[in-house]
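These notes are about the structure you will find just below.
Shown here: the complex without one of its protein chains, the others still in place.
The chains carry the letters A, B and C, assigned in the order they are written, with residues numbered from 1 in each.
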Amino acid sequence: MVGYAFMGAAHSQGWRTAGRVFDLPLTPRLAAVCGRDGQAVRAAADRLGWAAAETDWRALIARDDVDLVDICTPGDSHAEIAVAALEAGKHVLCEKPLANSVEEAETMTAAAEQAAARGQLAMTGFNYRRVPAIALARRMVAEGRVGTLRHVRVTYLQDWLVDPSFPLTWRLQKPYAGSGALGDLGAHAVDLAQFLVGEPLAGVSALTETFVRERPLLDGASSGLSAAGGGEAGFGQVTVDDAALFTGRFASGALASFEATRFATGRKNALRVELNGERGSLAFDLERLNELYFHDHTEPGVSAGFRRILVTEPQHPYLEAWWPPGHGLGYEHTFVHQARDLVHAIAEQTAPAPSFADGLQVQRVLAAVEESAAKNSVYTAVPAPVPA
Amino acid sequence: MVGYAFMGAAHSQGWRTAGRVFDLPLTPRLAAVCGRDGQAVRAAADRLGWAAAETDWRALIARDDVDLVDICTPGDSHAEIAVAALEAGKHVLCEKPLANSVEEAETMTAAAEQAAARGQLAMTGFNYRRVPAIALARRMVAEGRVGTLRHVRVTYLQDWLVDPSFPLTWRLQKPYAGSGALGDLGAHAVDLAQFLVGEPLAGVSALTETFVRERPLLDGASSGLSAAGGGEAGFGQVTVDDAALFTGRFASGALASFEATRFATGRKNALRVELNGERGSLAFDLERLNELYFHDHTEPGVSAGFRRILVTEPQHPYLEAWWPPGHGLGYEHTFVHQARDLVHAIAEQTAPAPSFADGLQVQRVLAAVEESAAKNSVYTAVPAPVPA
Amino acid sequence: MVGYAFMGAAHSQGWRTAGRVFDLPLTPRLAAVCGRDGQAVRAAADRLGWAAAETDWRALIARDDVDLVDICTPGDSHAEIAVAALEAGKHVLCEKPLANSVEEAETMTAAAEQAAARGQLAMTGFNYRRVPAIALARRMVAEGRVGTLRHVRVTYLQDWLVDPSFPLTWRLQKPYAGSGALGDLGAHAVDLAQFLVGEPLAGVSALTETFVRERPLLDGASSGLSAAGGGEAGFGQVTVDDAALFTGRFASGALASFEATRFATGRKNALRVELNGERGSLAFDLERLNELYFHDHTEPGVSAGFRRILVTEPQHPYLEAWWPPGHGLGYEHTFVHQARDLVHAIAEQTAPAPSFADGLQVQRVLAAVEESAAKNSVYTAVPAPVPA
Partner (left out) sequence: MVGYAFMGAAHSQGWRTAGRVFDLPLTPRLAAVCGRDGQAVRAAADRLGWAAAETDWRALIARDDVDLVDICTPGDSHAEIAVAALEAGKHVLCEKPLANSVEEAETMTAAAEQAAARGQLAMTGFNYRRVPAIALARRMVAEGRVGTLRHVRVTYLQDWLVDPSFPLTWRLQKPYAGSGALGDLGAHAVDLAQFLVGEPLAGVSALTETFVRERPLLDGASSGLSAAGGGEAGFGQVTVDDAALFTGRFASGALASFEATRFATGRKNALRVELNGERGSLAFDLERLNELYFHDHTEPGVSAGFRRILVTEPQHPYLEAWWPPGHGLGYEHTFVHQARDLVHAIAEQTAPAPSFADGLQVQRVLAAVEESAAKNSVYTAVPAPVPA
């Protein structure tokens, strides 16, 4: 694994736990973790349960005891590490967003396709597809429970940037993060929409905004930035969006509405999805991730209504291995499920989903959003994916 | 009152009840109701409590015992009746949307301004401003409880057009209704957003769609249409939008997101509003109209969260006259409150709100939405209101 | 109508509105209202829409233009007025609880039975049976949608007595109110439980408590009390319960749990009902009175869950006459429905429900609760109703 901060801790929990809960065809071993600060990475290895620590990702990739490289770094290093790992014959799991640009994502996807011919697999870490309620929603859409879709509505609302004195971390700088709420939150929203609907977005019209344009600089040590100075180092420019709103169309005719922001006061992790179809509707809120709401429009109106499915039954996705009904799961279970599914894909040599091509498609939507926002919100087509 | 269908019944309830619950400076008398079908309008007068019936709105306006004309007809007749009534020296209450075009709304607003100089008042019937929870939300915004606004999010979702066999009523034909979900539902959404924020929208970017383009014709009798034929009369074109999605900006910098649709399966009357500001957030859903959600971001995070204010306390707007705490109000109470406030305005010769100018401003937003939708979603400015 | 305070205002709204919304076989006329204070009752008559005012209920009953007497006074005068009105050949609607003792209720029920033989009807004002969601719940129980019942859970929580400085009103004194939370709130809870289940409670085990045993005296004028003195008149004993908790059994085997209190801080009018049966469950909360929750246990578990039925569809009880789906009703609509149903019963000479016998049965349960509470909570049988 490369990187050991928030995402690294979550991925570690996934790798450590998957084989303790699910029957896996292969047993994950936490061989080595990599980070630039030798002391810190050794402490992280001990804490998180990795057998060894490396300070150069190239050395990690070169290790014989590493079959899979899990990339948990900021987006600006994804492409280089992923391509090198694939070329070195490793399987790759790469955190989302896949890259900071369409070009990088295209390169990565091409590398993934070549690697696939050699039996190496590549997966993008859109972990929310593996919330059981989301997996159930996808299954219900595929089964026709909602019918022809008319509306898709996804908002991803957080509030940790409301305070103007929050400092200028890497997530607020374009060279590191690529974009702001758009890539951090909007990428999840777009991936979920396309996953649930089962087709790519055809085009978008977008508005973006940076509400707070200057923020206090962090001191250099704590952030991996080249930024000068100590705590009172002054202010720097925020170079990414604080919020992105966009509407769009799916080829099959459904309308879509998206909003990604880190300024929605009181909303902590409100990734909300609603699908309205001719036969029914589905609704989900990540702040209540064990619940899926379903309205069955084929029922008599006198007793119809949105029902709250507590997605904790043994017949629900991933639930066969967990606790009795009503004993809910949490956020990090998505990483356990991701680890489980990738291990199965490797053992069975099936294509993992979301693929790098799926990650690229999200990147194309994000690029279209930025292009539309730059061009006075004009409707901007998203290039269709090339069939594999 | 002109018109006695759904809106006429609701307005009648308002006029009959206001003086029985509130202390009013003047006593409303239900003098006469008007409709084209003499037998039907007499039956409606008896049912709804009007002393007389008329079949020509010009005769209604000419009556000496009429001081106020309440217009509850489809939008295509609003301008002609309202202008004539104002010129005849009557006060006017006109249902929303104020008109079917900006031009009509401008004419009406000009007539209202001239009438105001003579002491006649004109009010637009955006009744949802008078849901107590909405009135409370506006008060809290004005008091600074949410601070500088960053986000405004309004969706108005219904589902009564999902079935493609629903017939081609007047609401689905542009000559009568002006527009579809946009004017019917979007007008409320836009008015509430501008009311709550306290300023007009500066511009919008929009998508609209007509999902079901042909619908069965009604037979002529029941709809006021010239449409030919009996029940199996064939199909006609739907000439209005089924759904409208738009984003926008307020001059002060807040971003706004809107959605109006009659295809959101399972959503019956889901007018949902959320405001996010630097100091707090407010949220409302018309399907639970006695509740307002408030997050106070100035509180310590350890015990902060969205609170559900049950807007039934005596210190809440309009509640001083109703029932004890927790004994909720319903939809038609908004018309009682509208009647009350208009009677006060008349007695006290104050300007009623929403004025015709407010109705015109909503119309300008709707026109900008249609223009943007016609021009590939390009961001389209909304002309600023001319100061009175 | 006798009495014109909170209940009188609500009943007046019901009588005024029923015929304006529903097609009634007879037209209610608000002939006269009665109260002891001549000036106040004349003002109330004008406000509430009654044609005349009386200061002696015997005079009211003697009027030829009165066919129905609606009793909205405190419980201690119900029996005398109701019996006299029935004997005078009037129909009677009597507010709940029917009386302050089983003995009074028995006398009233006997009078009602004799009157029925002469064509005069008597109804008890348990208005919550006519919340559409409750009427729908009863219909669904009767249709077998929940199957054999196992659990009935009813809590009625308010909080207006939490503050120890709230004064000693008539509701806190046994001679006027009979009991405290038990008769005020528990009576509704018991009636709803018996109505929904469709059978009487067989026995109960109870705890009651008076948390605040002394409260400030009101001055004499405002309360109909003989209490001496002015505002600083000192303190008086609270002689009723502040809270009552009881469990019970239905003859068919279901267990029941009840709680009535005016000390549940933050709960304003939380009459909550839940029924669990072998085939399904129903849940209701009066603070969200347009909603009924239903879990259908005959569905596959993978997509089952409590659904929120928005009880605003035309096929729902009473809704054929009101607004489109999603346009909710309020508290006072129960009185409109009560008026409607009683007018129908009178016109069609059918027995109205809840009858005085139903009111008596509730009284027997309340008496059993008080007896159990006085006897160390021992399980106490409720006498079975005598078949009519």
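As a working rule, contacts are C-beta pairs under 8 Å (C-beta built on N, C-alpha and C of every residue); 3 or more make two chains touch, one makes a residue touch a chain.
Since the model is a prediction, treat every value here as computed from it, not as a measurement.
A.B. asks: Based on the whole complex, identify which of C:P175, C:G253 or C:P383 touches the chain you can't see.
C.D. replies: Looking across C:P175, C:G253 or C:P383, the contact with the absent chain belongs to C:G253.
A.B. asks: From the list A:V141, A:L289, A:A304 or A:V365, which touches the chain that is not on show?
C.D. replies: Here the residue in touch with the unshown chain is A:L289.
A.B. asks: Out of C:T73, C:Q194 or C:N276, which is the one that touches the chain we can't see?
C.D. replies: C:N276
A.B. asks: Out of A:Q158, A:T261 or A:S372, which is the one that touches the chain we can't see?
C.D. replies: In the complete complex, the chain left out is touched by residue A:Q158.
A.B. asks: If the missing chain were put back, which residues of chain B would it touch?
C.D. replies: 136, 140, 145, 294-295, 301-310, 313, 315-316
A.B. asks: For the chain that got dropped from the picture, name the residues of chain C it touches.
C.D. replies: Interface residues of chain C facing the absent chain: 146, 150-151, 153, 155, 157, 159, 162, 205-207, 209, 211, 243, 245-249, 253, 255, 257, 259, 261, 263-267, 274, 276-281, 295, 297, 304-306, 372, 376-379.
A.B. asks: Would you write out the residues of chain A that touch the absent chain, in ascending order?
C.D. replies: Counting over the whole complex, chain A touches the hidden chain at residues 6, 9-10, 12-13, 16-17, 20-21, 47-49, 158, 160, 267-270, 286-290, 310, 312, 323-333.
Definition applied: only the chains that are shown with their structure count from here on.
A.B. asks: For the homomeric pair chain B and chain C, should the interface be classed as same or different, according to whether the shared residue numbers exceed half of all numbers used?
C.D. replies: Same-residue interface.
A.B. asks: Report, in whole Å, the distance between the mean C-alpha point of chain A and the mean C-alpha point of chain C.
C.D. replies: Each chain's C-alpha centroid was found; their separation is 55 Å.
A.B. asks: Just give me the whole-number Å value for how far the CA centre of chain A lies from that of chain B.
C.D. replies: Each chain reduced to its C-alpha mean, chain A and chain B end up 41 Å apart.
A.B. asks: Per the centroid of Cα atoms for each chain, what is the distance between chain B and chain C, given in Å?
C.D. replies: The answer is 36 Å.
A.B. asks: Give the residues of chain B that touch two or more other chains, as numbers and ranges in rising order.
C.D. replies: Within chain B, the residues that touch at least two other chains are 267.
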